[in-house]
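What you see is the complex with one protein chain gone and the rest in place.
Entry: subunit A
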Amino acid sequence: METLVLQALSGLASASSLFLVASGLTVIFGVSRIVNFAHGSFYMLGAYLAWTLVTSLPRGHLGFWGGVIGAALGVGLVGLVVEVLLLRRIYRAPELFQLLATFGVVLIVQDLALLAWGAQDLLGPRAPGLRGSTGILGMRFPDYELFLIVVGPVVLGLLLLLFHRTRWGTLVRAATADREMAAALGVNQRLLFTSVFVLGSLLAGLGGALQVPRESVNLHMDLSIIVQAFVVVVVGGLGSLTGAALAALLIGELHAFGILVLPKITLVLVFLVMAVVLVLRPHGLLGRPQDRAQPATGGAEPVIGPAPRPLLRLGAAALLAAVVLPPFAGDYALSVLTEIAILILFAASLHLIMGPGGMASFGHAAYFGMGAYGAALAAKWLAAPMELGLAVAPLAAGLFGLVFGWFCVRLSGVYSAMLTLAFAQITWSVAFQWVELTGGDNGILGVWPAAWATPKLVYYYLTLTLCIGATLLLRRVIHAPFGYALRAQRDSALRAEAIGIDAFRTRWLAFALAAVMAGLAGGLFAYAKGSVFPTFLDIPRSVDALLMVLLGGVQTLSGPIIGAIAYTGLQEQLVRLTDLWRLLLGGVIVALVLFFPQGLAGAARARWETRHGDA
C-alpha cells in the first residue's frame, strides 16, 4: 500500500514536469498551428542555462531560484529570436514545412549546446531548502518532488487565468478560432503570435530548468522529452490546456505504475494508450476539430502531368550513369550508392502517401525497420537465405502497414501523423525491449547476402534493379486509376465519395502499398549492412524520410528521388567535412524552407514553367 502511494506521488511529480513542457507546446500549436519540434530543444536549453546560472551565481535561495527564472527568461528570448527570424515567415506554409523548419532548429541547437557545454553529462546542485525528504506513511519522499507536484497545478491555474481573465488571453483565443476575423477587427496577430511563442518557449525553458536538481543535463534531453510532450499534447487534444494536464497525469501515472506491473513494456504502454485514445477520440481527450483547418499540404495541389522530355532525358542519363559508372567505383562509393538507391525507394514510398495521398506520416521508419527486422529474424531464427529474406521483408512490412494503416487513415492532419508516430514508437520499443527475440540494443548481426550477391558491385546492381523497379512501379500506380482515386480523395474526400470512390479503402491500400515498398527498402538495407538495430525504426529515421520527401518537393514525382540523393549526399559530405554537421545541416534545412518552400524539384519546375509558359 505504502509503495503504491509513493509510486502515485512520484507519478504526479513527473506528470507535473511533463505538463510544464506540454503546456507550452499546446499553447503554441493552438494559436499558430505550428507543430514545434524545437520545443524539446528549448527544454534542453532551459536545463543547460539553469545549470550554468545556478553553478555560477552565489549559492543560496536567490542564486538557485534566480538561476531557474533567469534560464526560463533566457529561453523565452531564444524563442523570440526563432519566431521573428524563422517562424513568422512560414505561418502560411504547409504544416509539414513548419515541422521541417523546427527540426532544422533542433539540429542547430544540438550542435550549439555541444559547443557551449560539451558532451559530458552535467550534474547540478539540489534546490536549497528542498534537499531533504518528508515522511509519508512511514516512508521518505523527496521534498523537491513534492514541490514539483505543486508547480504543475499552479502553472495550469495561472495559464487559465491568463487566457480567460485578461484582454491578451481573449485576443489569443479569438485568433486561435479565426485568425482572419480577428485581423479584420484590428488585432495585430504578429505581435500576438510572437508573444504566445515566447510564452510557450519560456514554459519549456522553465520545465527544463526545474529538472536540474532531479537528473543530469545532457544532449539527449531534447528528443526524449519532445516525443513525450507530443504524446501528452495529442492525447489531451491539440491546443487544450486542461486536456494537456489530464493527459500528463495519465501518462505520468502510467509510467509510475507501468514500471511496477509490467517493467518490460513501459515504453510500449505509453504509445499504446495514445493509440487507444486516438482511436476512441480522434481529437484527443478534450480536443475539438479545428475550425478552419488547412489541408496537410496546403491549398489546391498542382496537377501531376507526365514528365517533360528534357527531364526524361536527364533521368535516363542519370540512370545510365548509375548503371555504367559503378564498376569503376571503390567499395566505399559503392556502399554509398547502394544506400542512396535504397533511400530513393524509401522516400518514394513515403511520397506516395504524402503527395498523392495527402496524409502525413511521422513514423514511416516503422515499415522500413519492419522489413529489415523481418529479413533479419527470418535469417536468425529460420536460417532463411537472402532470397527468402527479401521476400519476407515487404510482406512483413505490408502486413503491419495494413494493421496500423487501418487506424491511421481514419484520422486526419496532425492527429493522423501522431498516430503513425505512436505505432512507429511501439515497434521501436518492441525491437528495443524484447531482447530475447530481437537482441535489443545489440541488434541482430550476421544478416549477410547470399554468396552470389556478396561482392559489393553485385549487391549494388541487385539493389539498383529492385529499388528503381519498385520506384517506377510506384510512379505507374500514381498514373493509374488508383492514383487518380487517391488524388481525388486527397483534394476532396466528400466529392470523391460522391462519385463512388471508397476514400477510406483507397487511403488504406495506399498506406499498405507504401509500407510494402518501405519494407523492401528495409530488407535491402539489412543485407547491405549485415545487421539490424533498433535505430532502423527510430524517430530520426522517420524524420530522414520526411526530410528527403520535403526537400525534393511533395507535389512532384521526381521530388523524392532528388530529395533522397540531395539529402544523403549533403549529409555524407557534411559529416566528412566537419564535426558540426548538424549545425550546417540544420542551417541548410532552414534556408531551404525559407527560400524553396516547394522543395528542390518544385522550385525547378516553377522555373521551368515560367520559362516555357504554363504547362
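What we mean here is this: a contact is a pair of C-beta atoms (placed from the backbone, for glycine too) under 8 Å apart; a residue touches a chain by one contact, two chains touch by 3 or more; residues count from 1.
Rule of thumb we're sticking to: contacts and distances are computed from a predicted model.
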item: Protein name, per the UniProt record, of whichever chain is missing from view ("Multisubunit potassium/proton antiporter, PhaE subunit", "ABC transporter ATP-binding protein", "Tol-Pal system protein TolB" or "Phosphoribosylformylglycinamidine synthase subunit PurQ"); value: "ABC transporter ATP-binding protein"
item: Contact partner of the left-out chain, one of A:P58, A:G138 or A:G186; value: A:G186
item: Chain not shown: contacting residue from A:L4, A:L85, A:A177 or A:A591; value: A:A177
item: Missing-chain contacts mapped onto subunit A; value: 167, 170-171, 173-174, 177-178, 180-189, 291
